[in-house]
Structures are given as C-alpha cells and as structure tokens.
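Below is the structure I would like to discuss, written out as structure tokens.
Note that one protein chain of the assembly has been removed; the remaining protein chains are unaltered in position.
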Amino acid sequence: MDLSFNPKNSDLIERAKALAKDALAPRAAGYDREGRFPRESFDDLIREGFTCLTLPEDLGGRDLFADPVSYVMVLHEIAKGCTNTAMLLHMHNAITHFLVTLGTQAQKERLASLVRAGKIIASYGGESGTSSQWNRQLDTRAKRTGEGYLINGEKVFCSMAGEADYYTVWCQLGEDPDVRKSLSLLLAPADDPGFTINKKWNAYAMRGTVSHGILIENVKVPADALFGEGGDPLRPDIIPKFGLGYAAVYLGAGAAALDWAVAYARKRKLKPDNLPIATYQPIQRQLGEMKVALEQALLMIQRAAWTLGTCGPEAAVQPISAAKYTAAEASALITDKAIKVAGGPGMMRDYPLERLHREARAGLVMPPNSEKCLDITAKTIISGDITWAGTS
Amino acid sequence: MDLSFNPKNSDLIERAKALAKDALAPRAAGYDREGRFPRESFDDLIREGFTCLTLPEDLGGRDLFADPVSYVMVLHEIAKGCTNTAMLLHMHNAITHFLVTLGTQAQKERLASLVRAGKIIASYGGESGTSSQWNRQLDTRAKRTGEGYLINGEKVFCSMAGEADYYTVWCQLGEDPDVRKSLSLLLAPADDPGFTINKKWNAYAMRGTVSHGILIENVKVPADALFGEGGDPLRPDIIPKFGLGYAAVYLGAGAAALDWAVAYARKRKLKPDNLPIATYQPIQRQLGEMKVALEQALLMIQRAAWTLGTCGPEAAVQPISAAKYTAAEASALITDKAIKVAGGPGMMRDYPLERLHREARAGLVMPPNSEKCLDITAKTIISGDITWAGTS
Amino acid sequence: MDFGVNPKYGDLIERAKRYAKDMLAPRAQEYDREEKFPRENFADLHREGFTALTLPEHLGGRDLYSDPASYATVLYELSNGCTNTAMLFHMQSSIIHVLSLLGTEEQAVRYARAVHDGKIFASHASENTSSLHGKMVMDTHARRAGDQYIVNGRKYFCSMAGEADYYVLWCQMEDEEDLSKSLYLFVAPADAPGFRIDREWNSFAMQGTASHSMIYEDVEVPENDIVGEGGDPIRPDVLPKFGFGYSAVYLGAGGGAYDWVVDYAKNRRLQPDNVPIATYPPISRAIGEMKIALDGALLMVQRAGWLMGTRGAAAAYGAINEAKYAAAETAAMITEKAIKIAGGPGLMRDFPLQRFHRDARAGLIMPPNTEKCLELAGKTLAEGKAGALMT
Partner (left out) sequence: MDFGVNPKYGDLIERAKRYAKDMLAPRAQEYDREEKFPRENFADLHREGFTALTLPEHLGGRDLYSDPASYATVLYELSNGCTNTAMLFHMQSSIIHVLSLLGTEEQAVRYARAVHDGKIFASHASENTSSLHGKMVMDTHARRAGDQYIVNGRKYFCSMAGEADYYVLWCQMEDEEDLSKSLYLFVAPADAPGFRIDREWNSFAMQGTASHSMIYEDVEVPENDIVGEGGDPIRPDVLPKFGFGYSAVYLGAGGGAYDWVVDYAKNRRLQPDNVPIATYPPISRAIGEMKIALDGALLMVQRAGWLMGTRGAAAAYGAINEAKYAAAETAAMITEKAIKIAGGPGLMRDFPLQRFHRDARAGLIMPPNTEKCLELAGKTLAEGKAGALMT
C-alpha cells in the first residue's frame, strides 16, 4: 500500500486546479443562472489542451485513462471550479477515449485531428424508455446503405445538444434484436440537417449541460463513421468509466461547498461575542463531519480508479459503483451541512451554496443512482466472495 | 382536536408512575443481570391490581382496553421503571383481554377469578418456522377428545415460560388446513406435566422475560379451555393490540435513557471549566434531538391508541404500525445519543444506559419489526387513499 | 384526548385541501419560475373568504386563531399546493388577527373592512441584529410630530414588499430603550411617501414571497394608525403566533412532495417488470418512512397549536420550538427521498419536486434554524424544565 500522490500526470492536476480557481469558478454561477453551455470555460479547456487528454500520446494526447487516478483528480479539480464544465469535459474525454479504443488506425487519426482542432464530441445513449438496463430494444436504429449508414430515432438527455461539434449516436445496427450484438456507435457531424433539437432540458441543477432531446431523422453517415463492432459499447471497459467520472465530478460540488463554508465560518462573526462562528463547537462539529465524508469519498474514488488502472475494468465495476455511491451521498451531506453552517447566505443566490446543493442532488439521481450502486455492490457480494483492493 | 390528557383512568397512570419509580426501577438492573423473571416487581403489580386492569369492570377490572390511551400510557410509565416488567405485564393484560373478549360468560368469570387471585396468564404464538405471516401451518395442533382437547407441538419465544400460572396456547384445532378457520386459543395450567421448558432464551436484552421454548406433549385440557371460534385470534381487534403495547414499552427504555442523560449532564462537570456539561451547546443539541424524537413517538402512540378506541381496530392497524416503527426507532436513537452524552459511564454496567440501549435494540427486532411496520404502512398507502386522524 | 378534526373548522380544512389542489398547485410552478407574488391566489382566496378567516366572528371572520391546531392544519393543506402562498397567507392572517386583538374597536373595524375589500396586509419586523441570542433590537424608530409620527429605519426580509396594500411596521418610540414599553405596531398604506424597496431578496427558494428589504425615510403615520400599547407586539399571545405557523407551512412542502411522488410511484412502470415502481420494496419502504415521518411531524405541529390555544403561548413555547425542528427536518428529508425515488423528473423544473425541495430547505434555515431549535430544546431540558409538555 502506497498512498503517496505523485502520479505521472500530476502536472495536469495542478493545472486543472489553477484553471478552475482562476478561470472557471468565477463563471460558474452565470452558466447556472442562464442555463447555457459554458462556452468560455470550454474554450479555455480546449486552449489548455484538456480536451485532448485521453487521446493516445502518439496522436497528441496524454492517454490519461491509462492513469485513472490522475484522470479522476483532474476532473475533481475542474469540478471544484464548475460542476457543469467538469461534467461536459468528462463526457467529451470519455467518449473520445472509447472511440479511440474501438476505432481503426485511420479512424483514430481522423478523430484525433478533429479533437486537436478543438472540436467537441458528445455521446448520446439515453432514450425515453423506462428501463435502466441494457437488455431492451433501442428506438434509434441504423441501417446499412450503399455508402454508409442511415440513422433514425430519438435521444434524451443529450449533453451539449446544439453545442458539440460531433454527436456519437448509440444505436442498434441491423436487424439483430439482441442489443449485445447490435449496439453500435456512429459518429455524425452535429450540423447534419437530420438532427433537430428538442429544447426540453429544464432541470433545476446542471443547467449548463443543456441536455436537451434530439430527434434524428434520416441522418446519413459514411462507412467509417462506425466505431468498433456491434455490442462493443457494452464492453466492461466502456460504461463503468462514465460512472467513475461522475463520482469525481459530483464530489467536486461537495468539496467546493466545504471550502466555502470553512472560509465563511472563519469570517462570519456574531454579536455579542464578536468571534468567528468557526470557534463555536457546534459549527466545528459540522465542519468535521463534512471533512470526514469528503476524505472517505475521495479515497473510495481513488481506490476505484487505481483498481481500474491496475486490475482492469471488470475488477473495477464494483469499486466504481461504491465510489459513485459514496461520492454522491457525501456531496449531498456536505452541501446540506454547509447550508446549515452558513444560515441565511446558504439560501441566497448571491452565494454558491444553493447552486452546489442543487448540483449534489443531481449527483444522487444521475445513473447509476444510489440505489443502483448499492444493488450492483450487493449482487456482487451475494453471488460470491469478493476481495477488493485495500480490504486485504 | 383536543390533546388534553385527562383520560378516565389517569389515576392508574399516576400510580404506575409512582410504582415504577419507587419499586420497579431499583430492581431493573438486577433482573437484567441475573436473567430472571421479575418476580418481586410482578408481585407488586399484582398487589396493586395492575394485572386485573383489562378485565371488565363487572368482573373486578377496569376494562382498560376501552381506553387505549390510558392503557399505553400505563405501560409506558411502568416501562420507564423496568422494560422487562412492562413487557410481561402487557403480555398478561393483552391475553387476558383477548380471552375475555372471546370467552363465554362462564369462561370470563372463571378467568377473572384466577386473575383476581393473582394468577399470571401467558400467551404463546411463536413457532420456529420461518415466516412472519399467519398463512402457514402451525406445528402445534389440538384435537378433540371425548372430554376436551389434546395438544401437541412446540413453541418458541414463550415469555414467562416456567413463571406464568397459565399458558394460552395458539394452535390449529381439527383438520382444516386453513389457519384462518382453525387457529384457536386453548388455556392450560402451567403445571401440566406435558409442558417441558427448553431453556434456550439467552438474549442480550430483555433477559427478564425468560422467553424460553416450550415442548408440548399430550397436554390435555377440558372442553371449556377453548376460547372463541377457530380463526378468532386473527380478528383485527386482537393482534394489532400487541404491537401497540410494544411501542409503549420500548419507548419507555428511550424515555428512561433521556431522563438519566439529562440528570447526568446537569451533574457532570469537566475541568478546567468546572461547568456542568449540560451547559455545552453540543450536549444541548443532542439532548434536544432526543427530546423531539421522544415527543414525536409519544404522539404517534397516543394517536394510534386514540384511533383504536375511537375508530375501531381496523382503522388502527396502520397507525399502530407507524407508532411501533416511530417508537422503536426513537428509542434506538435516544439510547444511542444518551451513551454519547454520558461517555464512559454510558458503557459501564453500574449505570442503566447500556441496558436501556440493549433493550431498545430488542424493540427494533421484535415483531412487527421496523421493516414490517414500513411495509404495512406502505401497502396501505399504495393500495388506496387513506386518511388517518390528525392528517385531516 | 381527541385527534379528530375540530368540527367547527372541518369545512375550512377540506376547502384548503381543495384549493391547494385545484387553485394553488396549478399556478405554483409559474410563481416560482417567474419569482412572482401570487396575486391571483390572493384574489381567489379573498373571493372565497379565506383571507378573513382569522378576524373575529363579529367582524366577519371565523376566529380561526381560537384553535391554532386547526389554523396550522389549514396552512399545511394550502402549502401542499404552494409554499409561497401559504407563507404569505400566514403572514397576512397573523397580522390581521393581531391588529384586531390589539387595536381599538374603531381600528379593528376599519382594518377588517380593508381585509374584506381585498386589501393585503404585510408585517415587517426583522432587523439586522446578527445576534446569536436572538435578542430583538430595533433600529426603526418613530418620533412624534404634531398629531402624527415620523418613522425612519430599515427592515429586512419584508414579505410582500411592494406587493401588499398595507405595511404593518414593528417600530420603537424614540427616547425609550425598553422594548416592552416602546414597541408599537404602525399601520401605513403601501403608497405612503417615504417607502423605498431594496430588492435584495434573491433566494433559491420562497422567491414568490418578495421578501426584499425596505427603507423608511420620514414615513408619516397618523396617530390612529398606531396599534395597541407599548410592548404589545412582543406579548406572549402575539409574537409566537408568527413563528408557530412556519412549521405548518414548511411541512406542507414535504406533504406536497410526498403526495406527488406517491402518485408518481403508483403510476410509473419500468420495463420489463411492468408493475408500478411503488411496489418495489425499497421504494415502498421509503414511502412508508415518508408517511410516518410526515404524520409524526404534523402531530408535533398540531400539538404545539393545541397547547398555544388552550394553555397560552408561554406553555406552548417549547412545543413550538420542537415542532419547528420536526417539521423542517421532516420536510427536507421527505423532499430528498422523493427526488431519489423519482430520479430524472425529480430534478426537472417541469415537475414540482425540485420546488418543494428548495422550499423545504428554506425551512431549515429560517430562524430559529433547526440547529438552534435543538439547542433550545436541549437547553430547556438541561435547565430542568420539561420543555414541551407531555400532553
């Protein structure tokens, strides 16, 4: 066991921290208030190279998913500045990584050149069906044509709808009803006239992700738009990585709330004592509880990331579920308590706590939600003995 | 809405309170330590008439189940002195009430004369099966003989095994496999040689209830030992009343813990401040949380009791479940926090908190357990609209 | 002991329930989104006679404060539909009750007539005390000038600032520090010169209450709009009534979330199971927990009201404090569980859960905040007092 934190890519974590503090944090409230895509912050990320992080090194990237601990800590630092921006960066970086993983050399090179040129890639899997399981039919279907593929369907919760440059469409290709054989990823330029945005994203949190619906009508893509084989998106090295990033992003909201609450408690004085409220034991107790929850969640995330990097994706499925659960619940608890510590300012829009509190609620609900995480963990335990790293 | 607390039988509540404080409380630790039936305390209860409370007035009782609010508050006061004693008093009084409810005039009179003479009646329903539902076959069976009935079977969790004077045996009578038609109550003297006590009650709490197993071999009872018709014990005016009493009994452990913790916090001083710890805000916060939980649970119990008395037993099923849940959880929370307030003395056997804490755990587990209570409540909500008293 | 609805006011509770569903809930989303004062609701509630409920019967009211438990239940039911409206309804109902209680017969008749005419009364009391101990100190002062008074000062969290027709100011006469002698209620029409609104209310919840700050610069109030005796506003039969109602209002946000999510869970089905998600054990268990907590908290609120009505506010003080804690924590817990059950729709502004959740969170913070409530409850115990009476 060696918990020293000096990963290969610690330079990126430091840069993420600085960028979050100086550039992203000041804009976070505005994106939330206006419910718009964090364009300026994303431009900063592009300029600083953060949208190329998961490309292979020989294609101009840092291959950051090879070092998952650094990957999650970069996200976590970005999220401390702006949860929305961090979430979208994760979406872009995760799907870029998957496409590169699945693509041919030619596809990889083409994708990398787009990403290096500052193009943003989105990933659309959700449908308005009612199952969280991947064992049902998708409405979105692609069929082979002479030149390539023709896609039709409808997607919901499409982050960066109308803002990304390319949409990665999760769809069933061909006639095989078994999604495990037919689920495919097709990359399409966002300006295809067959995409119509249905502006129904009106959440009370994570508003900057502009996760509208998209109607897909006769979108034509060439043959090299298909990445990997049918069923590849269900590979165990693909989906869990999304969840790992969510954990880091949502914990960022909690970490930012704790920072703010501590700073506030050290400044705020009440009469007649005229002492900072940070000197009161009940306030200290609350701060302590928040701190322990934050540390515990960070360790769970780092452990899951380390497992992913060291023991492979299948071994990491449960640790990732556990990390997502711990992080989302910790962020919910911390933002709750931060508001209690702050009192009135906790509910005022002039201060960040109410926003962070809302964002933490989104963390509880975003798949895999807390119930689902518990379920995955429990099923693993019940079906057999498991030994996770750090539990001897 | 009228929450004034002046029930017809408030004299009994006052007497219960005095008896609990002066006679029962000083002995409670001893019964727990020695794991023995609270004989001396029960003798006090008998002498003071508390074992006759649920008999009809014309048979020398106070018909206390006609005034369920008083009934639960008597139990609650007794329990604040000794949880074990209160539990057994409830067992005796509830079964006496049921037998009187089901019996013929002659049976009532005979039973009443036994009870007035200080005899203790026990009630044995549990079997070592594995279902909490009453839709399965019992192992304990009775069959009609010329003179009466012959009983065979085995019971578990028999409170007052070897201590009560009469055992009320829940059994299936005859051949009908449908328990809703065949479940019957047979009253048998405890000194019948067919009863063999299997001393396996070795709980870490509620040790004074001596709830051993009992083997029943060819116990013969006369014809008038049968109370009511087959299936009567499942009537809605019977079983839920047990649960209502449990709520009051277990909340007593919580109330006693709060009383002790408050008294301790007012006395205990720490250096160098030399102030009672009750003056520290973190301690006050804990005491406050305990107090609110206690009050809330008491109101839920009183509401359930009032519903039972005013709207009848079927309307009271859900409020009783809700009261049992609230009381058991409140008692668990209060005893937890009391130990935290007390620190070291909280875990020492020289003080009552560790005992009350154990007893509260038994409250969580005793049927209907917390999960079951939630289940009953949820099913009622899901199956239709309900309006409970006090919720308009 | 009687947990049943008071027959004298049963009709009001039933009507409140109906209004919440048919009148308040449909508009609540918009008021919240647009951060608008719920004017249409007040007009409708006035038409239905609800804005006059707390006036005495001889002035055309129902004397609803004679049974605070029923009053709280009405508030709770209204709040199930719209927390903002219930809160403002409570402010107006309390202040017109107080004006008729403390005022001369002439004043009581005059203000009651205004209420029947649909005029809205706001009550402004908060100042920038920043005290841990909650001692009230008034910066807002009045001085005599001929047969009228000149008021200067500043108030915070002034519900209905810019929206009410009359502002009732809690104001201290100059040259007398002792509030128990110098504090009076001043009633002034909203269009009186000298009122200025500082629109700094920018909360994530309860935005429809328009609780901005107000500045008074040489506001003139004639002598016959000064109500009661010195110190009356902090009389124990006056002050606690304001705080008491918050419990019912905020618990109502929990009740609204509960109703919505139970309905949702009974209708929502997932493939391939195709049964209502309410039947999944983890969800049914959560519904059970919510319902039991809701009932327990409502009983705490009603008990506090009953104590206040029958034994006076002093005897009810502990119970009011405990009820505030139970109600606010329960409402917050329920809205949180409801969001978890609903998943995506829990976060969407098109659905009411996120609104109830934000409103409930405000209940935790509104003074006395829930931590403070616990400390008060514990302090009472630690001092050897019973706190809330065992009823």
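Should a chain be cited, it is by its letter among A, B and C, assigned in written order, with residues numbered from 1 in that chain.
Keep this in mind: a residue touches a chain if its C-beta (ideal position, glycine included) is under 8 Å from a C-beta of that chain, and two chains touch if they have at least 3 such contacts.
Given the structure is predicted, the values throughout are model-derived calculations rather than measurements.
K.L.:
Using the touch definition from the top, which of A:171, A:298 or A:366 touches the missing chain?
P.N.:
In the full complex, the listed residue that touches the missing chain is A:298.
K.L.:
Which is it among A:48, A:109, A:165 or A:375 that touches the chain not included here?
P.N.:
Final answer for the missing-chain contact: A:375.
K.L.:
Touching the absent chain in the whole complex: find that residue among A:278, A:317 or A:365.
P.N.:
Within the whole complex, the residue contacting the unshown chain is A:278.
K.L.:
Given the full complex, what residues of subunit B touch the hidden partner chain?
P.N.:
Residues touching the hidden chain, for subunit B, are 129-132, 135-136, 157, 200, 202-206, 270-273, 282, 332, 336, 339-340, 343-344, 346-350, 354-355, 357-358, 361-362, 364-365, 369-371.
K.L.:
Can you name the residues of subunit A that touch the chain not displayed here?
P.N.:
Touching the missing chain: residues 1-5, 7, 69, 262, 265-266, 276, 278-279, 281, 283-289, 291-292, 295-300, 302-303, 306-307, 310, 322, 325-326, 371, 373-379, 381-382, 388-392.
K.L.:
So which bits of subunit C touch the chain we can't see?
P.N.:
Subunit C touches the chain not shown through residues 280-282, 285.
Keep this in mind: only the chains that are shown with their structure count from here on.
K.L.:
Just grab the chain with the largest centre-to-centre distance to subunit A, centres being mean Cα coordinates.
P.N.:
The chain farthest from subunit A, judged by C-alpha centres, is B.
K.L.:
Roughly how far is subunit B from subunit C, centre to centre by C-alpha average, rounded to an integer in Å?
P.N.:
41
K.L.:
Roughly how far is subunit A from subunit B, centre to centre by C-alpha average, rounded to an integer in Å?
P.N.:
52
K.L.:
Residues of subunit B that contact two or more other chains, please.
P.N.:
281, 285
K.L.:
Taking each residue of subunit C in turn, which ones touch at least two of the other chains?
P.N.:
Counting only residues that touch two or more other chains, subunit C contributes 371, 375.
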